[in-house]
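Everything below concerns the one structure shown next.
What you see is the complex with one protein chain gone and the rest in place.
The first chain written gets the first letter, and so on, giving A, B and C; residue counts start at 1 in each chain.
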Amino acid sequence: MKNENLYNYILGIADNSLILGQRLGELTGHGPSLETDIACTNMSLDLFGQVRSYYQYAAKLKGGDATEDTIAFLRKERDYVNVLLVEQPDRDFAYTMARQFLFDVYHLLFLQELQKSHDITLTAIAKKSIKEVSYHQRFSTDWIKRLGDGTTVSHDKMQEAIDSLWTYTDELFHQTAADKAMVAEGIGVDVTALKVKYYSLVNAVLEEATLKIPESKWFQKGGKKGIHTEHFGYILSNMQYMQLAYPNMEW
Amino acid sequence: MKNENLYNYILGIADNSLILGQRLGELTGHGPSLETDIACTNMSLDLFGQVRSYYQYAAKLKGGDATEDTIAFLRKERDYVNVLLVEQPDRDFAYTMARQFLFDVYHLLFLQELQKSHDITLTAIAKKSIKEVSYHQRFSTDWIKRLGDGTTVSHDKMQEAIDSLWTYTDELFHQTAADKAMVAEGIGVDVTALKVKYYSLVNAVLEEATLKIPESKWFQKGGKKGIHTEHFGYILSNMQYMQLAYPNMEW
Amino acid sequence: MSEEQIKNLEKQFEERIARDEKIEPKDWMPDKYRQTHIRQMSQHAHSEIVGMLPEGNWISRAPTLRRKVALLAKVQDEAGHGLYLYSACETLGISRDALYEQLHSGKAKYSSIFNYPTVTWADMGAVGWLVDGAAIINQVPLCSTSFGPYARAMVRVCKEESFHQRQGYEIMLKLTQGTPEQIDMAQDALNRWWWPSLMMLGPTDAESVHTEQSMKWKLKRKSNDDLRQQFIDQTVPQAELIGLTIPDPDLKWNEERGSYDFGEINWDEFWQVVKGHGPMNKERMKARIDAWEGGEWVRDAAMAHAEKKAERKIKQAI
Partner (left out) sequence: MSEEQIKNLEKQFEERIARDEKIEPKDWMPDKYRQTHIRQMSQHAHSEIVGMLPEGNWISRAPTLRRKVALLAKVQDEAGHGLYLYSACETLGISRDALYEQLHSGKAKYSSIFNYPTVTWADMGAVGWLVDGAAIINQVPLCSTSFGPYARAMVRVCKEESFHQRQGYEIMLKLTQGTPEQIDMAQDALNRWWWPSLMMLGPTDAESVHTEQSMKWKLKRKSNDDLRQQFIDQTVPQAELIGLTIPDPDLKWNEERGSYDFGEINWDEFWQVVKGHGPMNKERMKARIDAWEGGEWVRDAAMAHAEKKAERKIKQAI
């Protein structure tokens, strides 16, 4: 494949949205209130919408029989390159919101840079997505504050969620080979440059939410290399079930 | 296929063990004590052992490319004919034991009749299985008594589990078309004839366990016709994952 | 108020309805009108919310991204319908918490159809086509019902439901254009959902309560049996168009009536499900109660936070 770096680069962006969208979709109908239920479903919808744009572009680059669906559903576990953060389970609503917030802050910073890309397709997707993701970030930020600075129970749950998920934040700023190649071509975003701003934004919200900023300097990685946590296989077996059980059909 | 009734009859027996074995296997490593963990894994092992014997026989009847694994893993959701009871989730250890007990009592009665079958393969499997299933029944019966006549907490949990699962007991005694054909040939067991004994055995244990015998006369059915509860699809997507994702390979 | 005054008010009220004027929340209304509307609208709202579950069951397993997005959007719409139906209910002076309490305790009902499991992907087609189809037939007349907030909600709901119904039908269409396995899957879904869909239009007129009063208040404009006939007459040709067979050997066109004759409905099954003993009644309630109880600390926190914020504002203002 020519443009293999670009192809891989796109997956590196879109797989995050795919898996986070999948996680959010699992919650539909089970939210703590009708309003949060609708909001989470809505974020899932937005993310899958973005995923479709990215994968359609990737499928075009790949050519042959590739479609948005073969890319979404017909890769093996080691070929998905989402960060570990987005595959973490919804232990409770604090985890859901903490995961969302820790990803949203990154996602928005990333898209703001991506809209300056030399690749006009990516620029267009970024511009469209920024509006959606700004809303996500506002929503999750509000909930960090509500739960952090709500009751003692909610504070403790939110602190636990932040403490647990913190270990997955550093990976957001790891550069892959495809990243480096695309940065060099003026197409990709240099994620390493987002790190300082990210933590300063995140920390400000945590402080306002009366939460402690985790101090651990140990971080997990692996997702960007396709080495996932044990949660991932179960996400995959559901997500891929129909395409695997009924191959080569139209739906 | 000649012997189609016999083939379907075998699935009607073995699918129960397959799905119950699968459920028990999910618990491995998560039991309330090491001893119960080992026992549940052991029952899972026994059941899968039985499943292999049944499906190997079924594969021989089916011929062609059929193997124990194609039968176990490559059917669609509507083609599995296990009773709804065995697919119910492990909400807690009381549910696990109640499900086990309500199935074991039936299973043992069934095998005791099956060993009189005119089909020598089934007789042989039945004889071997009786020993294992007698142990299962003793184990689950003991736990019904322990939890029913243990603490207030355990009593209530066990009562809730029995009350919830009771609705799935009646289906054990529904005759399928394959059942009827095999009974007529002296191969199959007339499950309708086991019902009175079943409830008398079950009720005696519940009474000893200081549990109330549920009074509801409403029962669920569908499993024997391949219409499962919504839990089933998720069992399937995990169980089939490898065979679907990597078709036609040796392991 | 004297009895005469009340009688007078009631008379004016009935006249307004007869003139097709809308009743608004702040208008005077008989208590029975209020209670009947709370009952029906909340039942409708509950149906939307519980109805999210059987379809939600396939979100994680939708076969394509396009279908996944459409399914998410559909289930989200249902949540939206629930939201404005609950709001319409609240205008009559009952809180959403109280309505949930009625649902969870089993006091309030919801549409029995959602007590059946969705076992294959084709059920996403069948539910959209048949269940939303039957819902529309129930609901279109309500767009001109007498209570303003309900009528306005229904206009919006019906518009979306009709989109959902087409979407469901399109899923079925696609399946019937597919492989033999897909065609079987579609037929199987139709087989399982057909009779429950007919039951959705309610018990036969002979067994139906509330009807007369509801007719007067335009909460009901046709009898259950008439609605059922309308649903059948509308749906049978749709099935034929995509090559599916209605699972009713007694179904046949009655030239004289200009309608389809159809077989006996299994009312025992209907009442079993209504009474709480359908295949999924317990699971559905468990899912709703778990969500509600599991979400209590979240709602409490939101409340506490809002209070803190308000206090801070007051302090700043001083």
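One rule holds in what follows: a contact is a pair of C-beta atoms (placed from the backbone, for glycine too) under 8 Å apart; a residue touches a chain by one contact, two chains touch by 3 or more.
Note that this is a predicted model, so its numbers are computed, not measured.
Q: Among the chains present in the display, which ones are touched by the chain that isn't there?
A: Contacts of the unshown chain, counting the full complex: A, B.
Q: Of B:Leu6, B:Leu20, B:Ala58 or B:Ala72, which sits in contact with the chain we cannot see?
A: B:Ala72
Q: Who touches the missing chain here, B:Ala58, B:Leu84 or B:Met239?
A: Going through B:Ala58, B:Leu84 or B:Met239 one by one, B:Met239 is the residue touching the chain not shown.
Q: Which is it among A:Ala184, A:Ala204 or A:Ile227 that touches the chain not included here?
A: A:Ile227
Q: Suppose we count only contacts with the excluded chain; which residues of subunit A make the list?
A: Residues 76-78, 164, 167, 216, 218, 220, 222, 227-230, 232-233, 237 of subunit A touch the chain that is not shown.
Q: Tell me which stretches of subunit B touch the chain missing from the display.
A: Per the touch rule, subunit B residues meeting the hidden chain are 22, 25-26, 28-38, 41-42, 44-45, 48-49, 51-52, 55, 68-69, 72-73, 92-93, 145-147, 149-151, 153-154, 157, 238-239, 241-243, 246, 249-251.
Criterion: only the chains that are shown with their structure count from here on.
Q: Go ahead and note the Å separation of the Cα centroids belonging to subunit A and subunit C.
A: Measuring from centre to centre gives 35 Å for this pair.
Q: From the C-alpha centre of subunit A to that of subunit B, how far is it in Å?
A: 41
Q: Send over the residues of subunit A in touch with two or more other chains.
A: Residues 238, 241 of subunit A each touch two or more of the other chains.
Q: Subunit C: which residues touch two or more other chains?
A: 61, 181
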